[in-house]
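Each remark here refers to the structure printed beneath this line.
The complex appears here without one of its protein chains, the remainder shown in place.
For subunit A:
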Amino acid sequence: MTAATDPGRPDSDEPGDRRQPQDAPGAGDRLVHRPLPVRLLRRPELGAVVGALALFVFFAFVADSFLRASSLSTVLYFSSTIGIMAVPVALLMIGGEFDLSTGVMVTSSALISSMFSYQMTANTWVGVGVSLLVTLGIGFFNGFMLTRTGLPSFIITLATFLMLTGLNLGLTKVISGTVTTKTISDMEGFETARAVFASTLTLGSVHIQITVVWWLLLVAVATWILLRTSAGNWIFAVGGGVDAARAVGVPVARTKIGLYLGVAFAAWVSGQHLLFNYDTVQSGEGVGNELIYIAAAVIGGCLLTGGYGSAIGAAVGAFIFGMANKGIIYAQWNPDWFKFFLGAMLLLATLLNAWIRKRAEATR
């Protein structure tokens, strides 16, 4: 962390007549940092990290093939497909809002890209660009409606979710004649787009899907925004106390719309991956994923009421999903139990988070 205080340094940002009173000399060196364990206990993602470690050790014991490099890269890949969405969803939740339209928005983004390129016989990159604009437009619609109407985001995005679900199926049938888009793998620009959105990087004997790179990059950027920029300060504030934030001049509407645009951007990345990984897109896909993203964010320490959470936590939450999903297969259990397992994980993680937070408050 920063702010190692230097008592010798003059406070250049203080006007001369605002010196500290005589009875409290050298205030700077009394500004202490709490010991490391206490600081760790305060991190929102602690519960998720403990849970992820426990799960990792567990599967390492019960599933022989779990620790193989190929298995781990599969786990990472699956985690990344959830994590790319879970991270901006976590930011949105810290900002005090929900988005139920994320799952189908990913599908919409893929469909737009694919169908635009195919119907216009354009370079696939044109479709990719159009898809970015339209997806950001959907995100803007969510944010704009929310800030304009003052309705709960649950209702607004539920409406968007239903409309997009219908549009995905309806428009795809009208345009393509079936519920699946035509393959675009023989079109111009497909190979380069695939390299960006759906390629595999080989490091020695380890194969890493490029989505893992996008995921980690997104976590880094989101963490930077949240912890080190003014926008991050505003995100915490609009989620933790919107009236107080507005009163000190935080642009509340702009912050919330920005968060929805962030979610839309991630949906675009996910959608393009979906498209260039499989060539074709099933128009009915994505329903239900929105809850997985929210669950990952909550496991990662986000409060449902807003104002608290972390991007790293959401990434760890996604990793827990990845481990559970693939670990069950490596342990050769019946995958039917996956959802039950996830539900139990969610409950446990949330209880653990609540307990840790209470302990952390008590140490003050």
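The working rule: a residue touches a chain if its C-beta (ideal position, glycine included) is under 8 Å from a C-beta of that chain, and two chains touch if they have at least 3 such contacts; residues count from 1.
FYI, contacts and distances are computed from a predicted model.
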| item | value |
| --- | --- |
| Chain not present in the shown complex, as UniProt names it (candidates "Sugar ABC transporter ATP-binding protein", "Nitrile hydratase subunit beta", "histidine kinase" or "Acyl-coenzyme A synthetase/AMP-(Fatty) acid ligase") | "Sugar ABC transporter ATP-binding protein" |
| Of A:Q119, A:T200 or A:T229, the residue in touch with the unshown chain | A:T229 |
| Residues from subunit A at the interface with the omitted partner, ascending | 2-5, 11, 13-14, 18, 20-21, 24, 27-28, 30-34, 42, 224, 228-230, 232-234, 236-237, 240-241, 243-251, 307-308, 361, 364 |
